[in-house]
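Removed from the display is one protein chain of the complex; every other protein chain stays in position.
For clarity, chains are labelled A, B and C in written order, and residue numbers in each chain start from 1.
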């Protein structure tokens, strides 16, 4: 089940006498992952092989390139989506919503906290799916603004 | 610091080809505790030594015979002392204390619990060391009797 | 409320700290007397606790009376009061430390005394555990033979240096002679065998007799495992003498004897008791802990951790055991200190090195064999077995203990012990797996069969291979293994039966080792079965893919370990601590999942048959006042349903704050057996003022009559701040505001009992007053709650015996 890219048998052999250290990286199964198989051009004569192999450390390792690829792609798409949405909210949204009186109140609700509920409560009560999403989005935006005010402006929390 | 009796280097060699298993027990230091040193009449020819030695397991172990001896002696003397004291309490003590009215009350305090304190309180207040020990012993005996009644007779606890 | 034990309400308090020492005539004898000495600590602590604050630490009118603030035997402490006392003490020490250098030093030493105490507890418990290990080993082997090199060597140590051991018979050496060999001169033959058999039984009987006689003569409290009692003590109960030095000595000695007699019991539970005794005795060295029952219980919590730490060589597991199983009140400070003490103890034990291989426990193993996901199925089967066995064992053992408690059997404890020992020895000797001690058996079962092993359990057929290293493939079973399996099956049956009657006898007896042995045998049997199944079905559906002929796919030792965990879990209902203990025993994180699967299954299965573990069952059997912190109270009753007086009862006995005479109070106290009385404004307006303990009241009035001039029967007893105006010729009033608890806990009559129970548990209350719209209605004590809970569970409410 493991693809070619996903397994390796890596042997690290330290310097020995006058032979410098070497790293061997082969594509063997776990069973064959030992010094005698992996170190192919054996750098030492036959009677030194055992001593040399005692020094080497062979490790069989697995990974999943698919997991890596999928994770990175998901990550990039989430970042991309967030960026796009942020730009949308920053640039496009105000243009569309200019005439909406609600947006107005949303921007200076500092002094109208007590009136807010009645006002923002209504759009959330819409009937079509679109209206509901709209309402939820409005509520969310208000919530984030509230958070932003608490954390970034008033420094009441998380500082 | 370690005495001769307190260290060992033990190698267990499993059966190998037609050689049966063997246990080697030598008195080597930790540094020398390996197959090549310990397995002295090497049962295999020179070129098989490494393979044979790979199978053997050598362990360096320490113990303290002094600790063992002292522990056993302490244990035996405590048991002995307890036994003697028990015999004393069983056989000798009642004979000595016959005339003492206190012993009487101690044996049937079931119905005189409320008078007890005043009576047993007095001897404990003695002035000489002997009297004090006496008093303490009396209190202890009463306490044990109380416990015995609770645990062995009434089965109120620990059953 | 208190109808059983207050009979001895005015009896002498036998403290468990009679520090008798002939040389030490200077020692503090008086503290063990019925009238404890007047200590300045207590003086201000009483005053402080009553809320007069540090500004007026000593009210000259309220000269504190000795004996106030102490408890009677078999009573429950008031955690709030004790903790408050300690805080007052601490505050005083801190205030004083600003005044002089000596006081500053005292305050520093006071702060560090907790750590010092922990160090001492760890050292002492570790040393004792090492001694017990060595002595029990020696004495166990004594039943079989003796070492010619020195009688103090056990079999293993006798052959330790011998170079004459062979690979097959690695525990035989000429220095060690069985009794038969010594007498007949040969180790062969029926005569020698029978002689050995007889001498084995005689020694076993002798050790058991010695154990039970010593327990009976010196410390009856030393019998049993001790964990149920320690749980109860930690929840606030007082059993004087239970953790005293006679108990310690007797338990240590008789534990060795009981283990050596070959009975089916272990030393792990009693080691917890031993460690707690050490802690309690060492507490007497430090005022901070000697004088305060709550602080002392913190130390005892840590000591329980120490006990498990040395029993299993598992410091973290010990701390979690203490946290999960034993402790009632476990502040975070205690967590850290327990950990320290547990480590110190483990290191002390390691430095004693009782087994000569730098292991702390006999059955320590170091596995690294992998396991496959499919194997979870047999592991869960083991869990089910463990759960079933646990539940059955608890039911059977409790039934047997009830018989012992109620019928004539209980009158002959010594005969009982001797009979069980005789049966055990008689049956156990012929089977080598029951003859060896429990810990050795477990060690053998846990052991993985490497090439180096030659035991019967490793009697596999060699299938012509020249394996290098320890990677052994599965092999077909040989005749040796089949014999071993038969013997193991018989041993399993025997252990299962004999443990039921053994646990609860009047000798120190732990349950961990027998339970683990049962589980380990079952697990090993299943493991070998699986192994053979895999060997003969390499290409079968389930084994395909992970059981190649060369690979080592099933480790019977691992099954034994999982089985041991399952059975131990079924009996004790431990969960996290069990897994962590087993994890520390094996030192490999990779087995946590099998262990957890088994422990979880076992707990669930066992819980289906009865929610309580063996310790809770024994607590209930004995009627100790223990409010289980783990179980939720689920009934919907209200405080008014539980409180006394009931509707048909006479009204609550109360004192009024300034209108009762000394004679009236005395008459009230004499005519009732309650351990405390609420104080109200007046009989007409029963608004609560405070609460007075019977004991404090009696001591104060006695004291006042003796010392204070003019206190006669007609004197007014005044609990209010300002005495009422009085005729000038009358006797002076007796002012007792000082002994009154000004902050009694109250709940309203409509409070649901689940909340009330929570308050009792979390705060460790002894009693709580019930009010309605500010008027006093009644009182709820811990015992009332326990009785109520028993009633809900359709049990006899009168089974709760103590306050």
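The working rule: a residue touches a chain if its C-beta (ideal position, glycine included) is under 8 Å from a C-beta of that chain, and two chains touch if they have at least 3 such contacts.
Bear in mind that the values here come from a model prediction, so they are computed numbers and not experimental data.
**Student:** Where does the absent chain make contact, in terms of the chains shown?
**Tutor:** A, C
**Student:** For the chain left off this view, which of C:162, C:287, C:575 or C:661 is in contact with it?
**Tutor:** C:575
**Student:** What does the interface between chain C and the hidden chain look like in terms of residue numbers?
**Tutor:** 48-51, 53-54, 80, 83-84, 87-88, 90-91, 94, 315-316, 319, 323-324, 331-333, 335-336, 339-340, 343, 347, 575-576, 579-580, 583-584, 587, 589, 592-593, 596, 600, 629-630, 632-639, 681, 687-690, 742-744, 746-748, 750-752, 754-755, 758-759, 762-763, 771, 773-776
**Student:** Could you pull out which residues of chain A are in touch with the chain that's been left out?
**Tutor:** These residues of chain A touch the chain that is not shown: 5, 8, 12-15, 17, 20-27, 51, 54-55, 57, 59, 61-65, 67-69, 71-75, 78-79, 82-83, 86, 89-90, 113-114, 116-117, 120-121, 124-125, 129, 132-133, 136-137, 139-140, 142-144, 146-148, 150-152, 155-159.
Criterion: only the chains that are shown with their structure count from here on.
**Student:** Can you work out the whole-Å distance between the CA centroids of chain B and chain C?
**Tutor:** 21
**Student:** Rounded to the nearest whole Å, what is the centre-to-centre distance of chain A and chain B, using the mean of the C-alpha atoms as each centre?
**Tutor:** 61
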